[in-house]
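Here the complex is missing a single protein chain, while all its other protein chains stay put.
Read from first to last, the chains carry the letters A and B; within each, the first residue is number 1.
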Amino acid sequence: MKRMLSMIMIVSVVLLSIVGCTSTGQQDAGTASGDNGDKEKKKIKIDMMIASWKGGGWPDNNHPIIKHINEKFNVDLQIQWVPNANFAEKLNVIAASGKLPDVIRMDSPSLYLKWVEQGVFLDLKPHLAEYSSLQNIAKPEEWALLNPKDQIFGIPIYATAQNTIYVREDWLAKLDIPIPTAEEFTIDKFYEIAKAFTTQDPDGNGKNDTFGFSALGNSSLFGIPELFAAFGLANGWKEEGGQLIPMQVQSDEWKAFLTFMSRAYKEGVLDKDFITNTNFNEKYAQGKVGFADMHYQFSQQTNQQLQTISPGADFVELSPPMGNNGSRGNSTPTSGTIKVVLSKDVDDQKRDRILQLFDWWVSPEGEDILKNGIENIHYKKNSSGAYEMTGELKAEGEGRQSLLWNWVLRNNNNTFNTYKWSDPTWAKEMEQSIANAGKYPYKNASDAYIFSSRTYLEKGSALNESFHKTVIEIIAGKKPIESIDHAITEWKSNGGDKIIEEVNAAFTANK
Amino acid sequence: MNAYWKRAFPIYFMILPGFLFFIIFKYIPMIGISIAFIDYSPFKGITGSEWVGLHYFRRLFAEGDFLVLLKNTLLLNLLDVVFFFPAPILVALLLNEVRAKRFKTAVQTILYAPNFISWVVIVGITILLFATGSGGINQILDNWGLGPLELMTDPQYFRWVWLLQNIWQGAGWGAIIFLAALSTIDPTLYEASTMDGANRWRQVWHITLPGLRNVIVIMFILRFGHIMDLGFEHIFLLQNPMNQDVSKVFETFIYKTGLIQGDYSYSTAVGLFKSVVGLVMVWFVNRLAKRMGQEGVF
Partner (left out) sequence: MRHEKGLDRLFTILVYFILILAAAMAIFPLFYVLSVSFSTEIEYLTRGFFVIPKQFTLEGYMYLLGHPGFTSAFRNAVILSAVGTALNIVLTSLMAYGLSKRWLRFRSSLNFMVFFTLLFSGGMIPTYLVVRSLHLLDSFWAIWLSTAIAPFNVIVMRSFFQSMPSELEESAKIDGSGEWRLFLSIIVPLSKPVIATFTLFYLVTNWNTYFTAILYLNDADLMPLQVFLRQMLVEDDPTISNASNVMYKYTPAAKMAAIILTALPLLVIFPILQKHFNKGVMLGSVKG
């Protein structure tokens, strides 16, 4: 005890003396330049903090596209790329230091809501009318999403359905099964074909090593939401009779779905590894699975890999399978749950400059530069007059020039992954496949309200996790199908009922 | 200036830079512990946020999963203390008995290397071998008609997989500190005992192990400071819906409920709770060690 006391004394004496020495203020000078001349001409520094994904951001802020922007708008664009896994941590730490970056992309709706309440973002509503291109990238309800009435704190990021079910066309041909049309493609048909893929050796290697479809046991909706849609289960939540209903309480739908899935597991139609799978990329490229959940670009990449192993292998697009009561869907994200925000500390002049920049950014001219890059650096015209990637971009990787477009802000065109040099058939098919996926919307009705539920924020993930566990156990044949009812009761009584109540309160309040 | 200060002055001077480091980078930030007792908002700061007292601790103890988290955490740590802790000592003792220098360097380097293979890769390889359907070893078992060994999904294996991977990755690395301690043993002791006719086994028991005692005791005491801590990444990668009843621990819990939503007060409260338990355990083990005539850590 004595030594603890003396330690505390030593520490506090030194602490006091240090605090005394350093507390003489030191404030960042902020934007320098005492020039009071033409305000439009003043160079403005803009800090952006953006989450980076696989491959990371650009190595420095001298990228040709950034240089182009700097010159065009007389700004000094400073982008901080933070790996997505650590983004929230770093953002919180920076927030604690009292000065947010000027522009932030908020990928987490719950943090967005929390910080809107704290009033740290700039209200864009009074200024938007001046910037028509920017205003047109989203519908009014998408601008309003997650915002208080009459205020808009973030620019909504456009999101669209892309994924659907794909099938190995070469396998179908081998087994003499015609490609099912949208009307024919029922969930029973899906199972019948999947079973044939499992038992009739579609890759012709004489081994019983293929299966119908795979799944990601650790991800929401198993990474294959079309199956949930076919059984009428909600994509999280659905609206019915003016009420929002969570998927967890849909007892009958669950039983039908689980019967289907557990049979698939037992018969080897469902990948036996589905619980430990973390991604589909390798599964599909290995050529052992017949149905896939992917989007067009993913399918093209997979086909390329597949064909090095077995020539002729080809994944082609299908409609989502149709359930017995006609329900079907491709998971459709809600545009505007991800926002780009401006810090409230941004002064008027800087705010105008940023909004001018963004207004140009989403215009056709800006899109051209931000998506395709700079001519003669990222792409060039070849002798026949068509565009092609330069060697440098090829070495860096196609798409690496579009980071500002795809990771920061983009407009609502469905061409975000087609470039000037893209094969025209490819580009057309890509756009078509996005249009197709949009035909069967399958939305989470709670996206705007779920984060208003305090119980959900505190207990939601733990509740869903233990519910999810029962689902997996039933599929893997460890528990009978009826045990889902027990899981439903547990989910409801441990906080689920409260979540339903709170989410519906937010829902009705907003109507 | 009296004799003590004359002698001690240079010593204090040696300690000074380290002392300043601890004050500036460890003790000033300790103010942050108070985040556990307030409803912390980064914009209001520590002084501006509302005081909520023990609210977050009550919330933690009231969590439906609290006892499960506690049990899993303690069990995994217990396994680790019992099976992992002695592994590096054993490796060091074995290496110490090797006279062939090249062999020793080679084996030691090989055993040390897994420390640089990240958990993503280690878990990835394990899944590659033991995935229920496509795992290499499971396919062999299947060919022999032994059925799949559901190593990654059956909850009964989880703790052992975790433990074995820990040993695989860390035993060689952990041996280094004990090898360093072995180097401080006076070699004349061995010479004398050989002349007395003692065999190798007796030398290990009567010279080598006592020579390591100090370090072993210190490492053991310090280990108890982390009796509530587990590496997040390793467990998180091994976790799946099937094994979550035995694999959920405070780190994964906090990741899912607190960190993602920026709920710093709650994460801080959980961290503080773990530290206090660690402190109590260390204090207890430290006293035990002192009572047994060992030098403690404080």
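Remarks
By definition in this document, contacts are C-beta pairs under 8 Å (C-beta built on N, C-alpha and C of every residue); 3 or more make two chains touch, one makes a residue touch a chain.
All figures in this text were calculated on a predicted structure; none of them were measured in a lab.
Interface note for the absent chain: among B:181, B:207 or B:285, the touching residue is B:181. Of the listed positions A:117, A:184 or A:282, the one in contact with the omitted chain in the full complex is A:282. Residue B:104 is the one among B:55, B:104 or B:256 that touches the chain missing from this view. Taking the complete complex into account, B:19 is the one of B:19, B:57 or B:255 that touches the chain left out. Check A:221, A:269, A:289 or A:322 against the missing chain and you find that the one touching it is A:221. One chain of the complex is left out; on subunit A, the residues touching it are 3-4, 6-7, 10-11, 22, 26, 51-61, 78, 80-86, 89-90, 92-93, 96-97, 107, 159-160, 162-163, 216, 219-221, 223, 278-282, 285-287, 295, 297-298, 301, 305, 308-309, 333, 338, 395, 397, 399-400, 402-403, 406-407, 416-417.
Taking the whole complex into account, subunit B touches the unshown chain at residues 4, 7-8, 10-12, 14-15, 17-19, 21-22, 24-33, 35, 42, 46, 91, 94-95, 97-99, 103-118, 120-122, 125, 128-129, 134, 136, 168, 171-172, 176-177, 179-188, 199-201, 214-215, 218-219, 222, 225, 264, 268, 271-272, 275, 278-279, 282, 295, 297-298.
By definition in this document, only the chains that are shown with their structure count from here on.
Rounded to a whole number, the gap between the C-alpha centres of subunit A and subunit B is 36 angstrom.
Against subunit A, in their complex, subunit B makes its touches with residues 19, 23-24, 27-28, 41-45, 59, 63-65, 127, 131-135, 148, 152-153, 239-242, 244-245, 253, 256-257, 259-264. Those residues of subunit A whose C-beta lies close enough to touch subunit B in the complex are 11, 14-15, 18-19, 88-89, 91-93, 95-96, 98, 108, 110-111, 114-115, 118, 120, 211, 217-218, 271-273, 275-276, 288, 457-459, 461-462, 465-466, 468-469, 471-473, 476, 478, 494.
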